[in-house]
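Heads up, one of the protein chains got dropped from this complex, but the rest are sitting where they should.
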Amino acid sequence: MMAKVQEGLFYTETHEWVRVEGRKAWIGVTDFAQHAMGDVVYVELPEVGRTVSKGDDFCVVESVKGANDVYAPLSGKVVEVNDALEDSPERVNEDAYGSWIAILELSDPSESAQLLTWEAYRTFVAETERKEG
Amino acid sequence: MNRLEPVSFDTSVPGRRGCVLPPLDVAEKAVASLLPGEMLRREPACLPELSEVDVVRHFTRLSQKNFAVDEGFYPLGSCTMKYNPKCNEDAARLPGFALAHPLQGAEFSQGALRLMYELTEMLTEITGMAGVSLQPAAGAHGELTGIMIIRAYHRHRGDEKRTKILIPDTAHGTNPASAALAGYDVVEVASDRRGNVDLDALREAMDDRVAGIMLTNPNTLGLFEETITDVADIVHGKGGLLYYDGANFNAILGKVRPGDMGFDVIHLNLHKSFSTPHGGGGPGSGPVGVGETLLPFLPVPLVRKCGDRYEFDEDRPLSVGKVRSFYGNFGVLVRAYAYILSMGAEGLREVAHNAVLNANYLMALLKERFLLPYDRTCKHEFVLSGKRQHDSGGVSTLDMAKALMDYGFHPPTIYFPLVVEEAMMIEPTETEGKETLDVFAKALCSIADEAEKNPEGVKTAPHSTFVARPDETAAARKPVLRWRREE
Partner (left out) sequence: MRYIPNTEEQRAAMLDVLGFSDEEELFGDIPESLLFSRSLKLPPAMSEMEMLTHLGALAASNAHAGEKACFLGAGMYDHFIPAVVNHMALRQEFYTSYTPYQPELSQGTLQAIFEFQSMICALTGMDVSNASMYDGASAAAEAAFLAGGTTKRSDVLVSRSVHPETRRVLATYLPLRGMRLVECDIEDGVTNLGDLKEKISGETAAILVQQPNFFGCLEDLASLGAVVKESGALFVVSANPIALALLEPPSSFGADIVVGEGQPLGNPLSFGGPGFGFFAVREKYMRKLPGRVVGKTTDREGKPCFVLTLQAREQHIRREKATSNICSNQNLNVLMATVYMSLLGPQGLREVAEQSLQKAHVARESLCAEGGFSPLFGAPFFNEFALKSPKPVERLNRHLLTEGFLGGYDLSLAYPEYPGGWLVAVTEKRTREEIERFAVCAGRCGE
C-alpha cells in the first residue's frame, strides 16, 4: 500500500513534511509516518519561542507502539503550535497533511533547498515500502 | 472468574469498617492542641468503606482474574517463570525475619546478617566473581548499579573520555535505558547470522571512548555467545569492561560462570534464576557481583565476618554509594537463600540441564510448523517467528498469543527480541515435565493449523477470557488513571 504524498510540500527522509511560505514554515509528520506509528495517542508540542537547529529533535509524537521524535527539518524559532492536537491527537492519523504541529520562523530560508521535493520523497517512500515488503 | 468485579470504591458503604482498633488507652488530648489547625485535613481522604468480608471477597475475586504459575504453564521468554517453592514463603515470614527492624543494630540482627553474608558467599561462588552486593531491588536496578560501578572505576583511574556503552541489538530494553540513565551514549552492535555478537562490528565500534559492553549470555535469542572469549579480548584490549545481564542465568547454573567467561560486573535476578516469586511485577532482587579490581566500588554497606560475628562494612571510600535505603529487598533474599540451600550444587546443575533440555525438546516439536530463524542448540529458551502464518493468512504473533489463552496457557513473550520479525520467545523452565511441553506444542500447532484454515478464528482470539483485546489506544489518548466519584 502506497502512503500518500502531497504535491507541493517539502519532505525529509525522517518523514516530516514542510510547507514553506516566505520566512514561515508549517511542519508535520507524513502519512507514511502516521501509518508506521499506528494510533497516535499524544503529541508533545514544542515550546513557543524555542529556537531549533535543523536536525534537532523538537517534539515527540506518541503512539501505542512507541514515542517518536520529530526532527526539525529547518532552523528557526517556534512561533506557533497546533493546540488542537493536544485534545485530538487522532487527527494526525486521520489527516497527516492537514495536521501541522508547529510553525517555524526560519532563520535561514535557503536551507529548504536541501529538503526533498515531493517527487523525490515519493520515490523514497516507494523504495522504503518495497524494501520492507 | 467470569464476571465483572466492581472497583472497591463503587461498593463503599458509609460507616463500614474492615479493621477496628482497640480503644485509645492513654489520656486523649484535642488533636488541635497537639498540631497546628491549618495542618489538619479539612476533609477525610476518599478511601472505600468496606467490611472485612467485603475486602476478602473483593481481593479473592480479583485474584481469580489472574493467570499464575501455580495454575499452569507460563512460558514467558527471559522471565523464567519457574515454580516458587511454598516453604520459602514460610521461611521469609518467620517473625525474626519479617519483623526485624533495619536499624535495630548489627549486634541484635546476627541471624539476618549471617544470612546475607552466606548468600553473598554462595552467589560469589555460583558466579565466579570476587564479591557481591545484595542491595539492588530489581534487575534493572542492578544494571544501573553495575554501570555506576563501571563509571566509578574509569573515573577513579582518571579516564574521563569513555562516554559510550556498547549494547547488542538483541538486548533487553532495560540495558540501553540503564546505560543512558547513568549518563552514557548507547551504541548498538549488530548480531551475526548465528545470533552471536558480530565480531567485526564489535571491533569497529570498540575504541578508547567505550566504557564497556552489556551482554546477556545466553542472549535473548536463547543462544550461547560462542565467541564470548573473543568478545572479552576485544573489549578488554581497548580498556573496556564487560557487563553481564543475569536475566538468562538459569540456563548455565553450575555449567559456566560469568567470572570465568571474563565478565567484570554482573547482576542476577533472584526472582528468575533463584525462584523467588514475581508477585505480579515485584518485589524482585538484583544483586550485583564484581571482579577483584572493582570490589572497592560496590554499594555500601556490605556485610563482613569478624571472628564468629557479622557486621556492616560502611567504610568503603571508593563505593558508588547507596542505591536504595537500607540493605536491599531482604525478604526476597531469604527466599533465594532457602532455595539455594534446598537445591545444593547438584540441584542447581540439574536446573540448568532440565531447563535447557526442555527448551530444546519443545523447539524440536515446533520447528517444523514455525519459522526458526536461528536453528542451533538453544539454551533455556528459543525464539520462533510467526512470519509464515502472518504472510499466508494474515494472522499475527499477537493473535496466536491470544489464541493460546483459549488452550489454558499463558502466551510466550512476543515481539521481542527486536531482531526477529513476529517474534515468539518461549522459555519453559525446568519446573515443567515432558507431558506439559507435549500438550503445549500440540496447542500451538493446532493454532498454526487454524491460522491457515480459519484465520478469522485466530484473529478474534481469545474467546474464553472474560475480557478480550482491551482498547489500549483509548486508554492512552484519554487516560483514566484513578477512580472518580462522578463515574
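A and B are the chain letters, set down in written order, and residue numbers restart from 1 in every chain.
As a working rule, contacts are C-beta pairs under 8 Å (C-beta built on N, C-alpha and C of every residue); 3 or more make two chains touch, one makes a residue touch a chain.
Note that the structure is predicted; figures quoted are calculated from it, not measured.
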Sole contact to the chain not displayed, among B:Arg157, B:Arg203, B:Arg304 or B:Lys434: B:Lys434
Chain not shown: contacting residue from B:Val132, B:Leu268 or B:Val320: B:Val320
Residue touching the undisplayed chain, where the options are B:Thr229, B:Thr293 or B:Asn454: B:Thr229
Touching residues (missing chain, whole complex) on chain A: 41-42, 44, 62-67, 69
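Keep this in mind: only the chains that are shown with their structure count from here on.
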Computed distance of Cα centres, chain B from chain A, in Å: 38
Parts of chain A lying in touch with chain B, wherever the complex brings them together: 39, 41-42, 62, 64, 89-90
List of chain B residues in touch with chain A within their complex: 472-473, 476-477
